[in-house]
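Removed: one protein chain of the complex. Kept in place: all other protein chains.
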Amino acid sequence: MRRRLVTVLLAVITAILVIPAGAVADDQGGETLNGQIRKPETVEGIDITVYQGSEEIGTATTGPDGEWEVEVPGPGAYRVVLDQESVPDEYVVSERPGPEHDEVQVREGQQRTVIFNLARPGEEEGGSSASPSEPAQEAAEEEPAQGEGTPEGVTTAPGVSSATPFGTKVVQLTVAGISFGLVIAISAIGLSLIFGTTRMINFAHGDMVTFGAMMALLFSTGATFNDVPLVVAALIAVVLGALLGIGLERFLWRPLRRRNVALIQMFIVSIGVALILRHLLLVGFGGNRERYDEYQLQEMIRLGPVGVTPRELTIICLSVLVLVAVAAMLQFTRIGKAMRAVADNRDLAESSGIDVDRVTLYVWGLGGGLSALGGVFYGLSQSVYWQMGFHLLLLMFAAVILGGLGTAYGAMVGGLVIGLVAQLSTLWFPSELMNAWALAIMIVVLLVRPQGILGRRERVG
Amino acid sequence: MDFMYILSSAFETAIGPIAAIYALAAIGLNLHFGYTGLLNFGQVGFMLVGAYGVAVSVTTFGLPLWAGFAVSVACAVVLALLLGIPTLRLRADYLSICTIAVAEVARLLYRASFAQEVTGGVYGLQRFAGDFYDANPFPPGDYGVGDISFSARDLWLMTVLWGLVALACLVMWLLIHSPWGRVIKGIREDEEAVRSLGKNVFVYKMQSLVLGGVFGALAGAMIAINQQTITPDQFMPQVTFYLWAMLLLGGAGRTLGPVLGAVVMWFLLTVFDELLRSLSSTGILPFLQGSDVGALRHAMVGLTLLLLIVYRPQGIIGNRKEMLVNVK
Amino acid sequence: MSSDPTPVDRMAGVAPEPGVTKPDPILTVDGVRRSFGGLTAVDVEHLEVQRGTITALIGPNGAGKSTLFNLLTGFDRVDAGEWSFEGRRLNRLGGHQVARTGMVRTFQLTKALTRLTVMDNMLLAAPGQTGERMWGAFARGLWGRQERANAERAEALLERFKLLAKKDEMAGSLSGGQRKLLEMARSLMVNPSMVMLDEPMAGVNPALVQSLLGHITALRDEGMTVLFVEHDMDVIMGISDWIVVLAQGRVIAEGRPADIRANKEVVDAYLGTHHEEPSDTAVPAAAEPEEDR
Amino acid sequence: GGGESGGGEGGEADALRFGYIFPETGDLSHLGPPQISAAKYALHEINEAGGVLGQEVPEILTGDEANDAAQANDAADRLLGQDVDAVLGAAASGMTMAVIDRITGAEVVQCSGSNTSPDLSTYEDGGYYFRTAPSDLLQGPILGQKVVDDGHQSVAVVYRADDYGQGLAEATATALEENGAEVVLNEGYDPNSTNFTSVVQQVAGSGADAAVLVSFEEGVQIITGLIEEGFSPEQMYSADGLNNEGLGELVNADDPGAIAGFQGTAPGVDNEQFTTALTEFDSELEVFQYAPQVYDCAIVIALAAEAAESTDPTVFVEQMTAVTQGDTQCSGFAECRDLLAEGQSIDYQGASGPLDFDENGDVTVASFMIYGFDEEGTHQALEYVESKP
């Protein structure tokens, strides 16, 4: 029903051309109908006739590059017919859209393109519309080589005109998955630290990530702070993130702990904090997406089939560095061990001479700073908007859990698994289900290892 | 600014159909968390299957409305089993994230384009509750006292909904004050200990998950009835967070806790909304832009949640002693 | 007391050697092994527990006693081996299924149900409650009487364990020793045919220990089998009919208290020489119950 | 001149009360500000001209749809509780679906400036629901045709998988195929997605020579990715969601010209004047999506009330279609109101297009702008096209 509606749709009434030097309307003047036969390759000498009603308006024959053009007297509806006789024997006219276009509406001044496709006999496939889950494999077979066949006037970018082979896609998506996974991990490491140390499910973490990204934006763009370089702005953001974490601990969580408030209540408080933070950021920065003004649109570094922008490469390297550094800190330094000790048993840690409040403060500071850093990386690789962290929150939790709570490298391993599964799932499944796969894999892994990938089973009796 | 108006409109919301729906879902959550100790953050998943149970049965398969409710309940049972089998043996914090994940996966599946034939995909489904409103015994018109008034439609909805809530509370009360409830509460404290006494912990947890899920599904079904239209995207994880807030606000582990929580929460939501809106329209807060009101209202809700927990951590009718024991 | 030879008497003829067969074993363990990484925590070739006796399981710290309990009661999985209780193979049964066969254990690190009252802790343990089924729960009439009977029994036990005053308090507010007591009382509430107590007396006041021992022997006399782990020599020598010594996962000795005390290996590895003196004096006290009979 | 409008019997009529339900928060909160400003601007205009039926229109009552059906419902309830006569919004089709029963069931006129879902055309709304935004079924063909006209024959369509993106993408893909182009990729992505690399790579790897992005602002991330993959902006097309003056700066702040050649379609007429006036009214406004449509909603409602000489929605709803289809063309509230007072039948020409409602409350004729970006990255309207179903 919708189909039919569309075919009768293009009844054009008036056309007003506003900008005289329109980018498309290069050759000003009369209306034409034109086209290019280039499927499966350019074919010369095919006759195309244009009618208005029953009256023939003109005929054209395709040139060496398959192009044809018929001038028409003015706006209106035309019928365009491809002369099947003129088609060379090795081709037939493709069923879609067939040899004839009815009711082609031409607007004033329009050079309207009409497409005819040929096909080799026997190769004719019914519909060409790609279903989401099979990304145009046929297109690859159909157009094995472009090269000399590419006519001028048709913009074709290098490297994109033919479908990428499956293997290459796998490699590309793997790289994408790693980079995505590391961004998740770096944003989540703070969560893991705080979750690990205080056993608190901090739902405000996503918004702390957003906060970091927004602070970097505030300082690096716009007139407010005279455009400091992004690197500096990122450092400022990390400091502010750390301060935010410290402030929350000092003035919220610590008093709550003093009052013996249970963890689950704290979780509700964290929802409250998240609501406040998120909506204040919305009020302050508006609902639009922004981007940093540095390191955008970079030339790709191509290593064989894989292309990576320097930006992404830097993020990958820095993320790995920071993640390993944090893990090493937790595992080997005194304060790191103290953090784990506090995570295990606050009272006992206190009894060992550890200033539990101070350690918790460090954890929140570190967690806040790292979440801000994650926010900057995330904003750099994607964009900055008020819900960015919130949208990432579930994946961050998934990463932390999947890796195994309380393990130093847990967030990293979990993040990588989540990132890779999300990206690679798009090879076979619709992109809209990307997150579903990432979350499903977490459940599947926990089915096999209920303690997470790196986690350890606890002793029962 | 008209305070009476603000209060009465907040009161209308607080006892209105939406609050009742949330109360119902929160009762289910109370069984899960308050009594069994399951950190279920995926309650919205049950609401989703409940809502779609009704909508799909009626719209896509042309079944009568009551059959839709049966399908809702059945879907909730199936979801509970699917959710429970892999996750019920997990640690509490792991379970919590897994349940959000399952609910989120369910939402993504219901909205996926391949499911469009059945679920309407991102467009959702509309118009399936005619039968319900046809059965409305109240003649059209407005009913109410003073400033508070409800249409016949809402009154009918509220009768059914609060009836359901009362029934759910009764069921919960009976269950919890029985040996069954004792086992459930025991599991909340230490499932290994309960297991060592010869109780099949998994079965109990599953029963709790199913029953609480069914309450959630009924709430979902009533959402569908109330709105006459549902889309998957209204079942985002935030809904569960709000349910949690209501539960803890009222007092977890109390029969009436979730109901009270839902009523108070919606009251507050509306009060802030109205208050901010009338402040901004009277120009008392000049820095407020039109579009900021919504945002600030959410921020205010956040602040209130925070303050309530700070000053009454056990919830409005919660047991502080129980809470303290829990901590140390 | 009946004129039949009590199980305890029948133990008289059993040779004090590891893995020896008993006249009427209630629990038989065969080749049970469990290792963690490189460490073999339990490696029991053959072990039988005589019905109706108090058997002590002793051994140095880390000998694998608790792990053996965990394995036998379905809270951990064996690497190899099988065991049967009252002739029924228990391999692969879950913790609750094992408990239902009548073999109930306590935990060394107590597991009080903190936000339940002490009384509820006890009632929870009662077996076969109609009201524990979901549908049964609605029919108050069906389980009301059962509940009252259980409550009576629970009160009697609590009285015995000096917890009656605390019956309406939350179990979470009990002291360390009180939790031990509650745990023990709770396990008895299940009416098991065999209880496995993991260090029940650690942290319990000696005066109370003494009266509890009386209770335990009484239970044995009613036909219950008791297997317990303990480090308090006075307790072990005082009430056990049979002692099994575990070291590095293996059963290295078995026998009556006197046999064990005479076993040099055990004394070196476990008891230590200094203990000989006080434990000597404890012998008569330990023998008392038997002499009475 | 209040004199003429005093034609109502004794001028006893109540003031016309407007309310809105727009996304102040939630996932689509970026669509809120322009619509809110436009609504306020319209009311401001009306009051400048003396109000409706000689009565000043009171301050608009506000509600937040928050992209959450429960909150939208609550907002609707409260607007209805305050006896509004007309509700502007909701912005998202899904949210309109959530509240339409409540609002139209209460016999209050509802008019949205941005609902594009085709399903709303046939929705049983008792004739109380109108929209000034064209259905996807109108925009899709224009966009598809545009892509083909530029010589592209195999096209990748990626869309935001929600009721906005999916509907428009479907219509566009159909149009592309009707035109003989091959749709080599038709892929939706999760609107809340946090990463677009896979979408970019799918487009880049599909072998398409053009890409249609039906997205809101998140499309910027896809554009950037595609440019970095070597796709040229001339091969990219979008719709109203990316009709954004600042798009160039979003893609590359240093060189907005990086998107030179990027084109798209958006409902709208050449109406510099309106944009300027709205900017004057609200200087903080950055984007103008659907602002003219919302403005038109408000004005038409006011005119209908004038024509019906009543602010009772059950009465003036009858005039909603009439004032857009009469004989004398007019624009602006004051001009049209005066014509009505003279007893003429008017044909309101909106800020968003000629605006003729059909029996479904849809616009029969929609005007679309084809926009593009020049070498400096400046947003330009290249062409205006009208489309009728």
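Letters A, B, C and D name the chains as they come in the text, with residue numbers starting at 1 for each one.
By our rule, a contact is a pair of C-beta atoms (placed from the backbone, for glycine too) under 8 Å apart; a residue touches a chain by one contact, two chains touch by 3 or more.
Following the convention adopted for this analysis, contacts and distances are computed from a predicted model.
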### Query
Can you pick, from "Amino acid/amide ABC transporter ATP-binding protein 2, HAAT family", "Peptide/nickel transport system permease protein", "Heme exporter protein B" or "Hydrogenase maturation factor", the UniProt name of the chain not shown?
"Amino acid/amide ABC transporter ATP-binding protein 2, HAAT family"
### Message
With the missing chain put back, one of C:Glu183, C:Asp234 or C:Glu254 would touch it. Which one?
### Response
C:Asp234
### Query
Which residue among A:Ile189, A:Val356, A:Leu370 or A:Met412 touches the omitted chain?
A:Val356
### Message
From the list C:Thr28, C:Thr55 or C:Gln108, pick the residue that touches the absent chain.
### Response
C:Gln108
## Note on the structure
Among listed residues C:Val29, C:Leu71, C:Val204 or C:Leu227, the absent chain is touched only by C:Val204
### Query
Residues on subunit A that touch the omitted chain in the whole complex?
334, 337-338, 340-341, 343-345, 347-357, 406, 456, 458-459
### Summary
Absent-chain interface residues of subunit C come out as 36, 59-67, 108-110, 160, 162, 166, 173-178, 180-181, 198-199, 202-211, 213-215, 217-218, 221-222, 231-235, 238, 270-272, 274-275, 278, 281-282, 285, 288-289, 292-293
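Here is the rule we use: only the chains that are shown with their structure count from here on.
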### Query
At what distance in angstrom does the C-alpha mean of subunit C lie from that of subunit B?
46
### Query
Which integer distance in Å separates the CA centroid of subunit B from that of subunit D?
34
### Sites on subunit D at which at least two other chains make contact
25, 29, 32-33, 161, 188, 190
### Task
Mind pulling the residue numbers of subunit A that touch at least two other chains?
132, 279, 282, 287, 430, 432-433, 435, 460-461
### Task
Spell out the part of subunit C that touches subunit B in their complex, as residue ranges.
73, 75, 94-97, 99-100, 104-107, 111-116, 120-121, 123-125, 127, 129-134, 136-138, 140, 143, 147, 170-173, 186-187, 190
### Summary
Per the touch rule above, subunit B residues touching subunit D in the complex are 9, 12-13, 16, 18, 21-22, 108, 111-113, 121-124, 126-127, 151, 153, 223, 226-231, 233-234, 236, 238-239, 266, 269-270, 273-274, 277, 280-281, 289-295, 297-298
## Note on the structure
Seen from subunit B, its contact residues with subunit A in the complex are 33, 39, 86-87, 89-91, 93-94, 96-98, 100-102, 104-105, 108-109, 111-114, 192, 237, 241, 244-245, 248-249, 252, 291-292, 295-296, 298-299, 301-306, 309-310, 313-314, 323-324, 326-328
